[in-house]
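Of the protein chains in this complex, one is absent; all others appear in place.
Right after this comes chain A.
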Amino acid sequence: MRAFLFLICPVLLFLGVSYLLPFLGIVQLSFTDPDPGLTQYSRVLTEDLPTGVIWRTLRLCVMVTAVSVSCAYVITFLWVRGSPLVRSITELCIMIPFWISVLSRAFGWLSMLSNRGLLNTWLQDMGLIDSAIQMTRNEFAVVVGMSHYLIPFAVFPLATAMRNVDERVLTAADGMGASRLRIFWQIFLPMTSSGILGATLLVFVFSIGFYVTPALLGGGQSVLVAELIYLWIFQIPQWGMAAAMSVVLMLGVGGILYVLMRRYGEMAR
């Protein structure tokens, strides 16, 4: 083993130069620009604007994760346990979004949800509503757009878990007279809980760093952490604040990952 360690040296070198060094630069910025010491951190964690953005990000990401994982659970169920036809249709629906860029998808949702978009026009044409409903430039649009992007990622850990369910266990429960509802809630769902946890982890961590979708669909009305960092770098330059926020974000994600991974490890055992 040891003899082959040198083979991964180029990768380590690449990671060191392209990630670690810049990151150390950011850490340095966060402690020095403009004031030396912890000033930037205390501002990030106490001032209204950054704390508001952090809470909004957390709230939105929890919502997005809940929506994505629940939708993904239903989709995966159809994909893994449906009839052959249902399976192939679901598979297409899971794969196609992967080939479309995040930008196009955000624009797709804009043209769908905006005041003069498809949905509002239809609803008005059918006489269901008198004036357009505001469906973009708010958190609703952000949750829809982000969930749509993240659902396919949640599908794969869930599919693995569902495929590992021993069919005979379900047959056994059925033979004992358990209703379908009971089999689902008390047997199938708990047996796939490791997949749910894995999907939750993946989606939540991805969602926290989202930038394009919230920026476009939120229309500047619901700024998330990533967008705030962008603002502090390019619009109202406060690099030290941006750096401190980045470090906080990274530690936060790292902490959540650590806790959930340990839980995941316990379940896998």
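The criterion applied here is as follows: a contact is a pair of C-beta atoms (placed from the backbone, for glycine too) under 8 Å apart; a residue touches a chain by one contact, two chains touch by 3 or more; residues count from 1.
The rule is short, and it goes like this: contacts and distances are computed from a predicted model.
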Listed names "Acyl-CoA dehydrogenase", "Copper-containing nitrite reductase", "Putative spermidine/putrescine transport system ATP-binding protein" or "Electron transfer flavoprotein subunit beta", matching UniProt entry of the absent chain: "Putative spermidine/putrescine transport system ATP-binding protein"
Contacting the left-out chain in the complete assembly, out of A:Ile187, A:Val205 or A:Ile233: A:Ile187
Hidden-chain contact residue, picked from the options A:Asp130, A:Asp166 or A:Glu266: A:Asp166
Contact footprint on chain A, counting only the chain that is left out: 166, 168-169, 171-178, 182, 186-187, 190-191, 193, 269
